[in-house]
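A single protein chain has been omitted from the complex, and every remaining protein chain is retained in its original position.
Chain lettering (A and B) follows the sequence in which the chains are written, and residue indices restart at 1 in each chain.
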Amino acid sequence: MEIFLQQVMTGLANGGIYASLALALVMIYHSTNHLNFAQGEMAMFSTYIAWTLINAGLPYWVAFVITLAVSFAGGVVIERVVVRPFEDAPVLNAVIVFIGLLVIFNSLAGWIWTYDIKQFPTPFGDHPVQLGNIFFRAHDFGAIGVTLFVLLVLWAFFRFTPLGLAMRASAENPVSARLVGIRVGWMLALGWGLAALIGAVAGMMVAPVLFLDPSLMSGVLIYSFAAALFGGISSPGGSVFGGFFVGVAEVLSGTYVPFIGNDLKLIVALIIIIGVLLVRPSGLFGKVSVSRV
Amino acid sequence: MDTANAPTGTVAAEAAIRRDRARTWRIWAVAALLVVTCVLPFVMGDYRVFQFTLAFTYALALLGLNLLIGFNGQFSLGHGAFYAIGAYTAAVMIHQWGIHYGWTLVAAGIVCGVAGFLFGIPALRIQGMYLALATLALALAMPPLLKYKAWEAYTGGVQGIFINKPHAPFGLPLNPDEWLYFLSLGVLLIAVVVAHNLLNGRTGRAMMAIRDNPIAAEAMGINTALYKSLTFGVSALFTGVAGALSCIVVQFVAPDSYSVFLSITLLVGSVVGGLASISGAIYGAFFIQFIPNVADAISKAAPWAIYGLFLIGFMFVMPGGIAGFMNMVWSRLQRQLPLARRRGAEAGHTGRTNSKT
Partner (left out) sequence: MIKRNATVLFLLLAGLLVLGLAGCEKKTPGVTKTEIKIGHINPYSGPASAYGTIGRTEAAYFKMLNEEGGINGRKINFISYDDGYSPPKTVEQARKLVEQDNVLLIFQSLGTPTNSAIWQYMNDKKVPQLFVATGASKWNDPQGHPWTMGWQPNYQTEAKIYARYVVQNIPGAKIGILYQNDDYGKDYLTGFKAGLEANIASAGLSGDKAPKIVMEQSYEVSEPTIDSEVVNLKNSGANVLVNITTPKFAAQAVKKVADLGWHPTQFLNNVSISIDSVMKPAGLDASNGIISTAYLKDPDDAEWKDDASIAKWREFMQKYYPDGSLHSGNNVFGYTVAQTLVQVLKQAGDNLTRENVMKEAANLKDFEVSTLLPGIKINTSPTDFAPIEQMQLQKFDGKKGAWVRFGEVLGAN
């Protein structure tokens, strides 16, 4: 039983990592109807900026806030300069642009900061905590808490604020949105800025655990992508649930399914995801969009 | 009505004449291109021949991917998996059972075709991004599957499998690199002809109808489910044969060569080359084969940043891919073509175009 609980804890901690980046993916999708493959690398780059600031002597929270601001600005600039020319282009063209951004950020990070791994501090305390025979890190709880907080803010933003509504409208139906007077272009830029901001938060929560190097988010992105789609890309809560689910499923299948064992645990998680998609093709909690013919 | 003179008076007829002349030009150009391609290996160094051969195998893989994405409107982030299955089929057959490599191409095609068709069935339920995820899952699953202990004896596990270089058959005066060049070129040409016939026939029209308006297609009586799965199968078949070819050319397969990155590279090649276009597959293949080397030459410090800039630049300048761009250039050139040279030639042309009147 203890083993089970310990592994569930591990799965939740891992899942929290996937969920945090999944939120950034949801943000970008909600506001632009695009899935930005470069989200992970942008988050990694933001984390490096934070690292540079902290290494220069700034206190953690000051560096945190400055990084958020810089990431937000960066996101807006990228949207205006790089993504804007492809707004009306076919979806796949935009995908290639995102892949281009992905390799650019990854390569630049490696060039500027080298590929040696770096430590990143956590504001939640680094020491292990023991509850009975279950061990976990204080940071894991803190990180999950931050992710849930961001989820709450995001949900409230889209649901209750006029700005959130405007952004959703711009993504779903830009033409009508323009007719109603919404500045669609700036809504998209805002969406990118916010997504970059959330990505930066994700990166700074993840780096203390995974250690900072240019491949910080490469593995995580795919799991987050799976988590977001599994839970339903149109539902922030669903994506977070997806993240935790993927984390726990992967860990448990590695521990308890003996003939598959450790080598194929990724495949088990993927089979589960595809299985769910077959039953609910828009993800677990996603909105099923009905198109009228 | 004077049939010899009437057509030249209308814009449409002028365009028709230009198209005919353009077609003649095109046929000659294609022939010249083929001749040059066949002569190249004897003037290039062996290393360049090797690079071109690799580009041909990529072109074949991209042809498959293009069929699926460009002509049928489905999506795949997992074609690297079919490439891997094809490569390993060939490697295991040659290494374990000593089968001649020629047969492995056929076998790889069959295995991947069936696998693709089977994958296409559940893919019917899943659309767009979610299909992207499902195919991505397939690509992710490949390296661990290939390394799995249970069949390590066949796949060579993490060590991979090494193949000996095949020599030219029937004592042809070609060195192994030149032979592989012509083999790959031959397979690619056969695939191009097959694809061309497929796309110009009923199947192709059904595929494109499904892409453009699936509901209307269904309403017209096209069995969308069957055609979509079939397209997946054929697409996987092409990519599988490409994988088998690449195994023979590179002479080595290892699980980590077939990571997600390969699937992403294939997608990039497909889009940059030009979707919904057979020549797009060839342009895209040369892009993904040679541009990384160009980027490496430009910057040693951050070569992939340069590659990323290339990607964004190409998409900006050529939104229809390289093929789209070439079409635009060609049609501009076409408009400059002179209308007629001699009355005799013109009469011959107009006689054809006016056959219905």
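A few comments on the model shown:
One rule holds for everything that comes next: a contact is a pair of C-beta atoms (placed from the backbone, for glycine too) under 8 Å apart; a residue touches a chain by one contact, two chains touch by 3 or more.
Note that the structure is predicted; figures quoted are calculated from it, not measured.
Where chain A meets the omitted chain, the residues involved are 3, 6-7, 10-11, 13-14, 17, 107, 110, 114-119, 126, 128, 130, 135-137, 209-211, 213-215, 218-220, 222-223, 250-251, 254-255, 262-263, 266. Chain B residues in contact with the hidden partner, per the touch definition given at the top, are 26, 29-30, 32-33, 36-37, 40, 43-48, 50-51, 54, 140, 143-144, 147, 157-160, 162, 164, 192, 196, 200, 246, 250-252, 254, 256-257, 259-261, 277-279, 296, 300, 303-304, 323, 326-327, 329-330, 333.
Simple rule for what comes next: only the chains that are shown with their structure count from here on.
Remark: chain A residues 35, 82, 85-86, 89-90, 92-93, 95-97, 99-104, 106-108, 110-111, 222, 225-226, 229-230, 233, 263-264, 266-267, 270, 273-274, 277-278, 281-283, 293 touch chain B in the complex. Only residues 69, 122, 125-127, 129-130, 133-134, 136-137, 140-141, 144-145, 147-149, 215, 260, 264, 267-268, 271-272, 275, 301-305, 307-312, 314-316, 319 of chain B touch chain A when the two sit together in their complex.
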